[in-house]
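Excluded from the complex is one protein chain; the other protein chains are retained at their positions.
Entry: chain A
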Amino acid sequence: MAGSQWELPPELCCRPMAFVALTGLDVVYNAVHRAIWDAFCANRRADRVPISFKVLPGDHEYPKCRTKRTSYEWYIPKGILKTGWMNKHLNLVPALVVLFYELDWDDPQWKEKQSECATKVEIVRTSLQGRNTKVAVVLIQKKTPLPPGEDLVASERAATLCNACDLSGKSLFVLPHTDHLVGYIIRLENAFYEHAQTYYYTEIRRVKSHKEFLNKTTHQLLFVRHQFKIAFFSELKQDTQNALKYYRTAYSLVHELRAHETNMLEIKTMAGFINYKICRLCFQHNTPLDAIAQFRKHIDLCKKKIGSAELAFEHAAWMSKQFQSFGELFDEAIKLGLTAIQTQNPGFYYQQAACYSQDRKQLSQQLCQVINTFNTKCSTVFRMIHLLLSNIDLTRILKTEMCLCLSLPQQELIIALLSNAVAQFKKYKCPRMKSHLMVQMGEEYYYAKDYTKALKLLDYVMCDYRTERWWGLLTAILTTALRCAYLMASVKDYIIYCMELLGRASTLKEEHKLRIENNLIQVLMNEVPDAEPECDASSDGAARSLWNDRMALAASNELTIEVQDYIPFIQCKAKFQCPSFHVDQPIQLQVFLRADCPHPVSFNKLAVSLSNQEYNQWCVVESAGQECMSLLPGKTKCHNFSFVAKTEDVGKKIELTGMELMLGSDSGRCVFLSWRGAGGDAASTHEALQASRSSRRWGREVEARQELDWDSLTMQHSTMIISRVPKISVQLSHRPPALNNEMYCINLTVQSQEGVVAKGVKLTAGLKPGQDANLGQTTHVSLDGSKVCDDTAPALLPDVPLGDLKPGEKLERCVYVNCVSTGSRVFLFHVAYSIDTTVEGRQIVCKCHKVEKVIIILLTVSTNTPQLQSQLQEVVLQTDECASECFCLRCPALANSNNTVATGQYLISWRSANSPLIQTVVTLPHVILESVPLYIHAELPSYGRVRESLSVRYHIENRTSLVQEVEMAVEPSDAFMFSGLKQVRLRILPGSEQQMLYNYYPLMAGYQTLPQLNISLPRCLTTNTHTLRRFLPQRIFVKPQGRQLDEASIAAA
């Protein structure tokens, strides 16, 4: 892939870990060594120290160390950083070399082995000449060591070994090869890690020490180099905070470098590297905002550093890579738990990367054109590039670049970036952004000549833009899609896109529409259409031959296109004239057609299909002979169909299931545009809504307008077939009210107004179904009025045959209704008959409904105990009249005063005119009796006046034969002041009366509660004082103070 020279090197992208070399291990042939090595490198989980181990032979040659410069005085650096530097410190120069040697403390040949070990250490040391790399020795022992201090031989021999090898005691380790190998290994590597830390620390110190020799003028590059090195060593040391700090200084120093065309590339590369490191560390430190800010700064600083204009495409590629790698870092961080948001997610960076890749593609295409047209100039460009970049090994890459740009390899990269972005935007709820990127992907596929994929993507998103009504964007997408369809000679797609581009949603200019329509006509005549503009010549040739092949194929000349979900250039709407038709009327159906294209369009057939397919034959128009039917642009054409419904369909709905319009002819190519239901398309619902809004405002104007307004045409997709209008009169006569239990007579008169004999007249009479369920049980209907009907009589009499009716004949019937509960009821009288209609020559059954409401009223009466002469005897009550009767009852003296007393029954015998006598029994309520020893009544005026004295006299009567002791108290009230006895106890002799006088003085106006008089009988506790209170008035109306008094007082003053 062409962008690969900007691929970030793996040593930059990895996490730097301390490098420790292990020597003296024979991992191939020695099982023990193999086990040790496996323990080091297998299963390195996050809790193990970050070290990268490598097994090297004992005599491995490490990279030679250059002799260190003592002065920088005459030194001019060639570049910022040497290419292999990072790799060298990650993988080649170890921080620590560990020598593994099999030696037990009690080895019989101790002396020989000791000197052999010392030699090996020496060999390692020699090859590390000049480096600060540490050396350590690990003795692999078969025996488990004794606790330190107990084995005297061991400590003595350890000391001599250290001496012989010139090692410090800290660098000698013992690894017993026993059961707990992994445990020992972990302890070992922790020790190695400490050594490595020290090594990197000294390296940092060493690099820092160079600083004082540098001067700003000649060693600008070295400032960057040293900062970068310190940062990188810090990272190796796992000191990420300091690493970040040094990378930041390095980054600012890079931008201070003097930039010119020759080193622009180097500066950008280095800036890109450092930026990558900074962003990576920021994400690692969980400060994503810092990372984003750094990246933005980086882009802003570098955006303008294009370098020479010829290399602009390289700059675009580099920018693309910057965005891509940041997107990847961001994505990586999200996988590790960072949360992104809709407006800040990796998708934006992938998108921008794709955007720069597209720029790059364009730039390189331009360059290639230049090269192609001026072939001589090509070599000049090469030479120039060669000169420019001689110090960086990029000429090779540029040469391949030049070759590659001729074969356009960029699409793959762009598509990959776009699909990454699509995945991100899908995740962060950006459906529109996603659609936009998918359009771009489709376009890239188009450039890559993968038209099938392009169409698949474009088709997928087209629908979104259509429903959102962004016509400009839809047109742009359709134009690309049409080009794809042309280039792959896909007839059906081609026709669909043409149709929509000619439609009213298209924002194309008239001239383009004309061209497209001509092409469409060509295709319909089975000829090759003209090429789409902006298709390059080579692919056009291929397309042309594809089309010719298509045309040669005789088959598949018929196409059906479902246009409902598009916005085609022919619109179709259908309506039934009415929402319902009587079965003896012809059904009227109108189909409206309208073309939006610039030329008139002709069609050969229009067919409507209905839910009952037998009617379809009546709803077809076909062109007769050579004559085509045509639609004029912008004009509405209406086709009327009419047919007679079948009698079986009475009560059913007829629905429009679809419409088909045939374009083209059998000789060329037939295209059937098909609409479901009553037509309309993806945009018509909204247009109808808009039209209804504006017609509400301009209602009168629309009516006045002669021409049919297309948008406000409403579709009527179904019609109901209903029975013929009956020509028969049904009359009911009755005299309400109906009474409870009465045999209520309803007189029915049926008179035929038909011209012929009405056969099989049937009557259904009774309670209308669907009312309260109880009504069915309390209502009885009978045809026999001579006797009161019982419970067995039904509530509804179905299908009583009445015979035939000649024209003009009259028929009468009486129906008796008996109701045992009150309330209103709805009765249904339903007359059905059949008749031969002469118009259609078919028999049609007509039905007639008549509904009558009947109200039943109950009379209210009262009664007395013995059989008395009722005041109501022989009284006749009219409707809405009410009779009431009053009797006085006297209760016999009862021993038990708590008893309730039954008051008996009230029996009424009554009849309405011409009906039998009916008896109604009313049970009278029970009453509760109470005995009261005292009788109290108050004597008070009907109203009081504010601040005017109001005298109230209470009379307390003893009605028993005993002396009653009475306690009385008056409770204070807010509304009154009063004078009189507040609390008193007195005795009342049998049959005598006591009077209490109070003067109340009202303070407030309105209905006021009087001061409560509490009476209690201390001797007779059974008596409820509440009963006594009932005798007393509770409230009195107090009038406000009159004005006259005021005037009088004013006059007095």
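We adopt the following convention: a residue touches a chain if its C-beta (ideal position, glycine included) is under 8 Å from a C-beta of that chain, and two chains touch if they have at least 3 such contacts; residues count from 1.
Operating definition for what follows: contacts and distances are computed from a predicted model.
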item	value
Protein name as given in UniProt for the chain not displayed, "Aldehyde dehydrogenase", "Regulator of G protein signaling 9 binding protein", "Sodium/hydrogen exchanger" or "Trafficking protein particle complex subunit 2-like protein"	"Trafficking protein particle complex subunit 2-like protein"
Touching residue (missing chain; options A:L222, A:C355 or A:C819)	A:C355
Options A:G183, A:P431, A:P600 or A:P1040, residue touching the unrepresented chain	A:P431
Option from A:R469, A:R735 or A:R1035 whose C-beta touches the chain left out	A:R469
Full-complex contact with the absent chain, from A:Q342, A:S949 or A:Q1034	A:Q342
Residue numbers in chain A that touch the chain omitted from display	299, 342-343, 348, 352, 355, 429-433, 436, 439, 468-470, 472-473, 476, 686, 689-690, 693-694, 697
